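Sharing a structure here in structure tokens format.
Every protein chain but one is kept in place in this view of the complex.
Letters A, B and C mark the chains as written, and numbering starts fresh at 1 in each.
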Amino acid sequence: MINVTVWNEFIHEREDDAVKEVYPNGIHMCIKDFLGVNEDINVRTATLDEPQNGLTDEILKTTDVLIWWAHIGHDKVLDEVAKKVQNRVLEGMGFIALHSAHFSKPFTALMGTSGSLCWRDDDFERLWNVAPSHPITQGIGDYIELEQEEMYGERFDIPTPDELIFIGWFRGGEVFRSGCCWNRGQGKVFYFQPGHESNPTYYKPEIQRIITNAVRFVAPKNGFWKIECPNAEISPEARIATLKG
Amino acid sequence: MINVTVWNEFIHEREDDAVKEVYPNGIHMCIKDFLGVNEDINVRTATLDEPQNGLTDEILKTTDVLIWWAHIGHDKVLDEVAKKVQNRVLEGMGFIALHSAHFSKPFTALMGTSGSLCWRDDDFERLWNVAPSHPITQGIGDYIELEQEEMYGERFDIPTPDELIFIGWFRGGEVFRSGCCWNRGQGKVFYFQPGHESNPTYYKPEIQRIITNAVRFVAPKNGFWKIECPNAEISPEARIATLKG
Amino acid sequence: MINVTVWNEFIHEREDDAVKEVYPNGIHMCIKDFLGVNEDINVRTATLDEPQNGLTDEILKTTDVLIWWAHIGHDKVLDEVAKKVQNRVLEGMGFIALHSAHFSKPFTALMGTSGSLCWRDDDFERLWNVAPSHPITQGIGDYIELEQEEMYGERFDIPTPDELIFIGWFRGGEVFRSGCCWNRGQGKVFYFQPGHESNPTYYKPEIQRIITNAVRFVAPKNGFWKIECPNAEISPEARIATLKG
Partner (left out) sequence: MINVTVWNEFIHEREDDAVKEVYPNGIHMCIKDFLGVNEDINVRTATLDEPQNGLTDEILKTTDVLIWWAHIGHDKVLDEVAKKVQNRVLEGMGFIALHSAHFSKPFTALMGTSGSLCWRDDDFERLWNVAPSHPITQGIGDYIELEQEEMYGERFDIPTPDELIFIGWFRGGEVFRSGCCWNRGQGKVFYFQPGHESNPTYYKPEIQRIITNAVRFVAPKNGFWKIECPNAEISPEARIATLKG
């Protein structure tokens, strides 16, 4: 069973009627709904305005995969919480950063780069699958079309992805590394660009399929690890010499 | 001309007689001395106890390559200074993290990982050159031997290097990714493991050659860049349409 | 069910008594035996002296993972067979190259490099696990010790691995990238260095665990693909325009 926590700042959906209409219960509930139908996935949600931004130690310790949607509330996330999220990824937790989370504290902390890009509202996007044998693209064809999505364009300030999964094409003329994987510590990170708050992107079956695939892909397969820096006082060779003593 | 700033916490060499004997003027001055003989390199130093840790905006703006040695003073580096260093790397500045700088604020911020490893004092190291055609290994043969060096062993918690240059072999039985390059933003980062404060590592000609090569390699070749996230309000395609009127 | 074919040149074990004593039925049968106990793995073997080197189109088409052990018979492998193996990997088949297969025709064809290295008989090896959360290292601790193994040392002429899993330490003083993964086409390749013919390496439980893990890791998850270079005569944008009429 994979324990997923879907985190959302949950601001636009409460403050902006146009967004509320698309996601009346918040983006996190939409994601929870489509993930929750899977028997191997157990989902809960957390939001910015909860104590500790909804991410107490207890919650983090019992989360295998954390999904993050945020935009105008990046600065309101507690530094301490962002640091704990980063560390939990290094220990093994999977992390999926959606859309405007390119600028979120946990994502930029894990990347080491600014996450900057260029952008424009309301474009048509075609997402090209450049890793057709990757677990994240199971069930996805050559490309997906999104009638309306915010344009995110290069240069995207990220480290070279360990795996590039999708490249986005925008009718306005831009391209984007729209789906990227990185290993950080013992954890896996997936960034996925679609999902502007005013577009119904997370209702699209292909998008749901990709996020579901990604949950399974970034989920820890080998348990969790402690970050430590041990003094190997007795060297492996000394240990052997002693045994042979 | 490459403007290099050699930064050192400069604590061990003042507080520990054994270290003072090896580096009477500090590790930074030893590095300054061997870099300074090159006509294309202009060197200055900065230390922890100077105002702004010696790294004012003016200094950073006129630094092409920043070399960083630190160990027990990591926490004393101002968060604000570490952040400025990180950002300057993203804008194009080269960064060379030496030895115990694996745990320094700028290095771990650029990596996104903990930088943890295992360690032990006083071992014999053989550094294998696994990238013999790389600019950093010009003039270096198959391997270098260091009679006495602190052992740093795997697992080293770093993102997969963009380029792996050296692998260290320790007589006690460990291995280490001892020389690694990463691109971050528009800047290049090189981590180089040798250089324990009580060992005369930085006097070795091969080590000096590697650091000198690295300075030239990480120096910006294409100027500096601004980190920005522009609204591309007029798309490239709209611009063309307008031109064609 | 993963269909594995274990390919062995099967020469040393028939011609050299010392080797025959270690692997009386051939290395392939030893590998078949330990893989065969797994309920999700179906194993058969193939050898150099069979028609088509044991790798007919029918066999290749029904192989999910091909394991390759070879040494002195590299040149005897038919070019046509090596090419078919390469193409089948590009279509999705997993490929595990063991030990001296670093010089085999399929491996070097998939890499594009020579596969050269330096070597010496009879050393002690300690294999360090540098990817502890990777599927291939499930159940494996910090390192494995091999009392007697052929030394393979750097520089190993391979492309930068997509994932570096093990680094080998040899008592004689060398290091080696002993476990490496690459993606090629839709297939995955794993190279694993231990397994000299005269050492009982493949009887070690940890080595068996690694190879078993690797079989599951490189097995195709998304089916097989055709290599083709289609003329996309009607562009995606033209198709949309047509639909909209």
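As a convention for this text, a residue touches a chain if its C-beta (ideal position, glycine included) is under 8 Å from a C-beta of that chain, and two chains touch if they have at least 3 such contacts.
Keep in mind that what you see is a predicted model, and the values were worked out from it rather than measured.
Touch with the chain that is not drawn comes from one residue among A:Met29, A:Val175 or A:Ala238, which is A:Val175.
Only one residue in the set A:Gly36, A:Gly73 or A:Pro132 touches the chain that does not appear here, and it is A:Pro132. The chain not shown here touches chain B at positions 92, 126, 132-135, 137-138, 143, 145, 162-163, 171, 183, 186-187, 220-222, 225, 236-237, 240.
On the side of chain C, touch with the chain left out of the figure occurs at residues 86-87, 90, 103, 109-114, 116-120, 123, 151, 153, 157, 159-160, 162, 170-174, 182-185, 227-233, 235-238. The missing chain lies against chain A, touching residues 126, 128-130, 132, 142, 153-156, 160, 163-164, 167-169, 173-175, 177.
What we mean here is this: only the chains that are shown with their structure count from here on.
At the chain A-chain B interface, residue numbers used by both copies make up over half of all numbers present, so the two copies contact each other through mostly the same positions.
With centres defined as mean CA coordinates, chain C is found 32 Å away from chain A. For this pair, chain B with chain C, the centres built from the Cα atoms lie 36 Å apart.
Rounded to whole angstrom units, the spacing between the C-alpha centres of chain A and chain B is 30.
Within chain C, contacts with two or more other chains are made by residues 126, 132, 163.
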